[in-house]
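What follows is part of the complex, with its chains left where they were.
Think of it as A and B in the order they're written, each chain with its own count starting at 1.
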Amino acid sequence: MSVRVQAEDFDMAHELAGFGGSSAGAIVTFTGIVRDTKAADLQAMEIEHYPAMTQSALEAIEADARRRWSLDDCLIVHRFGRLRPAERIMMVATASAHRADAFAAAEFLMDYLKSRAPFWKKEITRDGEVWVESKAADETALERW
Amino acid sequence: MIDVVYFAWVRERVGLPKEQVETSATTVAGLIEELRAREERYQLAFSDMSAIRVALDQTLVDVDAPLAGAREVAFFPPMTGG
């Protein structure tokens, strides 16, 4: 079980080595990647966060997931700073004896992380800088849990 | 005296990431009213309250939360992590 907030890139194979131990039959991962938006020629994505709050907010979300589902392991890694298109932004991983639990917990982590963890994304294009707006769908997604 | 921190476009509109504020407000909403009365940049930052999120001592709260005992209040837009 771990939560990390960092500027550096991470390596999925390294993160998943030994993940889940010997009792987990199902591992689900989600990886978020800087998307090269067709509309506006993205040059970089700047991710700001609230250092005093980020780690504890992610730990609270992770603890909530562990209460709701039977998880053998759980991981959240989220980067901040300036990222280029195609770079990894973040990942979550969940391990469980049962695939339904691993999937549900990973989706839950993502839904909460999107709307309840203190990160803000700004897209830097040739035309200027634009803060990414939150989507109504992201708030709605929380209602199912 | 309370520490006030700003993030993302709220920070950009206020023009600084952090300041100490002398306040007599008893709630977050009261503090926001005081700030708005000060200068136009605060009016700009807090012009659409539906787009403002608040944390008191690093915990998300509603704008009507009491300030009593809080050391740091944070104002920011809806989060866009993940």
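Keep in mind that, in the parts below, contacts are C-beta pairs under 8 Å (C-beta built on N, C-alpha and C of every residue); 3 or more make two chains touch, one makes a residue touch a chain.
It should be emphasised that the depicted structure is a prediction, and the values quoted were computed from it without experimental measurement.
Counting every chain in the structure file, the complete assembly comes out as A x2, B x2.
As a convention for this text, only the chains that are shown with their structure count from here on.
Per-chain CA centroids place chain A at a distance of 26 Å from chain B.
Within the complex formed with chain A, the chain B residues making contact are 5, 7-9, 55, 58, 60, 72, 74, 76-82.
Residues 32, 48-50, 52-53, 56-57, 78, 89-90, 110, 113-122, 131-134, 139 of chain A are the ones touching chain B in the complex.
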